[in-house]
Every structure is written in structure tokens, then in C-alpha cells.
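For this view, one protein chain was removed and the others were kept in their places.
After this line comes chain A, so read on.
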Amino acid sequence: MKAEPMIKPAPRVRLRPGVLLHYLILTLISVIMILPFVWMLSTSLKEPSDIFVFPPQWIPSPIRWENYSEVLQAIPFGRFYFNSVYIAALVTIGTVLFASLSGYAFGRIPFVGRNLVFLILLSTMMIPHEATSIPMFLFMRDLGFINTHFPLIVVPIFGAGGVFGVFVMRQFFLTLPKELEEAAMIDGCSRFGIYWRIMLPLAGPAISTLTIFTFLTCWNEFYDPLIFVNSRELMTIPLGLSLFTDEAGTSWHLLMSASVMATLPLLIIFFFAQKQFMEGVAMTGLKD
């Protein structure tokens, strides 16, 4: 009779019909959202013949790990990964660097023409890059950059994503107190010194949000790689996967293995940094 497990202290939620319905709806929708991932994982370990088995098999038997090695033989998946990671990393670094530099100037330095340039900058954000991609293609072709990573790295840094970054960084720098700069100026710190040594370290939260937003956008980008890159070893994950879809046809077990490999790492990172991810992605709410 030490503790009565049946009587918990302060049972806050009673299962009234309303609450029950509440959970029922949420569970149903969550299951619909998660089911594709479970089905993907399940199929990725199936024998080709088990895919058509009826009723659907949740836990494959036998488990066929070879699907993964078969995919890795069919397409240079490691290469896709490397390309995606380093392109997204460079785009993110470039965006944070240039966007914070301009954002700082727009927010803190009173220079002539500041408001006008900022207004022009903001209005370019709405230009859909599907519309600019045709001239961009010709431009890159004339410079000899077709089938290289150059357009995939440079275009997003200075495109709508970069402009958006400027906006975000400016809004952040506007909130910092003036005294910080004045003190540094009296100490003889240069403008760049103030930006680099005082402002940038303070901008941690804004930078981390911008980093996640930029990295995710770039990681999932499909249209630009489709246009600018055509040799296999230069492809990013989304493009490589879509190509593999054409090749594998209805070899769903292989397609799902490839999809698992493409999804899992980011999914794991997401589960550990959910808050930052939601903030970063919800920033799209400010965009457009």
C-alpha cells in the first residue's frame, strides 16, 4: 500500500469525448504523415517478389540488405552526397557572409541611397527564378559554366535566397543597441572590425536560423541542378534520385533504398534540433 498506481496525482486530462476526438484526428493525420516513411523503409528491405504480396507486409521476411548495396552499385550515391553537402555548405557560408555584411550596412550605417537600394533589393525577391533561369542558362553557357557546380553555388547566394538573408540580417541588426558601436568606435575600431568582432558574434540566433533555412532550401533544390548539370558524377541527391527513378522504373525496392539513404541523415538531425528547424523553415513565412 505504498503508492496506489491507479490514483495518479492530479489527472489533468479526463478522456471526455471531445478530447478523445481531438486525439483521434491528430493520430489519424500523424499516421498519414509518417506512414510513407515507414512504408519506404519496409519496402527498401524487401525481396522484389514480396512487393506485390497481398495483404501488404510490414516487416519484410527475409530482410534483404542487398538492396542497398545494389543501389550503391547502380548509382554513385556517395558522389551525390558529397556534391549535395559541399554545395549546400558553400551556399550557406556565402549567403551568411554576404547577407550579414549587407544586412549590417543596411541596418546600422547611414549611407546615401540606403533606403532606395534596400527597396530595390526587397522588390527583386519576388522574381521567380524559373523566369530568370533561361537567360541564366545562356549566360552560364557563354561563360563555359554549364555542367559545373559554379551556377549551383553562385546563383542562390545572390538570388532570392540571398536577398531574403539580407532582409533577415538587417532586421536583426536593427534591434542591437547603439552604444556597442559607439564604444568600439571610441576605441578606434574600424567599421569592418565592429562588424566582424562585435556584431557578427552577437548575431548567433539570426545566423543559425538563416543557416538552417539556406541549407535546407539548397539541399532540396531541384530545378537549377536539372538545368545546369547533366553528367552523373556532378549531380546532387534530388537530381540523381529523379534520374534513378527513370532508370529503375518499377524496381520499387531499389528506389525506396535510395530514398531511405537520401532522407535518413537529415531526418536524424531534424529530430535532434527540431526547434531550430521549425524556426528556420517557418521563416519562409516572412519570405515572398
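Note that a residue touches a chain if its C-beta (ideal position, glycine included) is under 8 Å from a C-beta of that chain, and two chains touch if they have at least 3 such contacts; residues count from 1.
The rule we apply is simple: contacts and distances are computed from a predicted model.
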- Choices "GntR family transcriptional regulator", "Bifunctional protein PyrR", "Mg-protoporphyrin IX chelatase" or "Sugar ABC transporter permease" - which one is the UniProt name of the chain not shown: "Sugar ABC transporter permease"
- Task: Check each of A:A89, A:V154, A:L180 or A:I198 against the chain that is not shown and name the one that touches it.
- Result: A:V154
- Residue ranges of chain A at the interface with the undisplayed chain: 13, 19, 22-23, 25-27, 29-30, 32-37, 39-40, 43, 51-52, 54-56, 98-99, 101-102, 104-106, 109-114, 117, 121, 124, 126-128, 130-139, 154-155, 157-160, 162-163, 166, 191-192, 195, 216, 219-220, 222-223, 226-227, 237-239, 241-242, 245, 250, 252, 255-256, 259, 262-263, 266-267, 270-271, 274, 277-278, 281-282, 284-285, 287-288
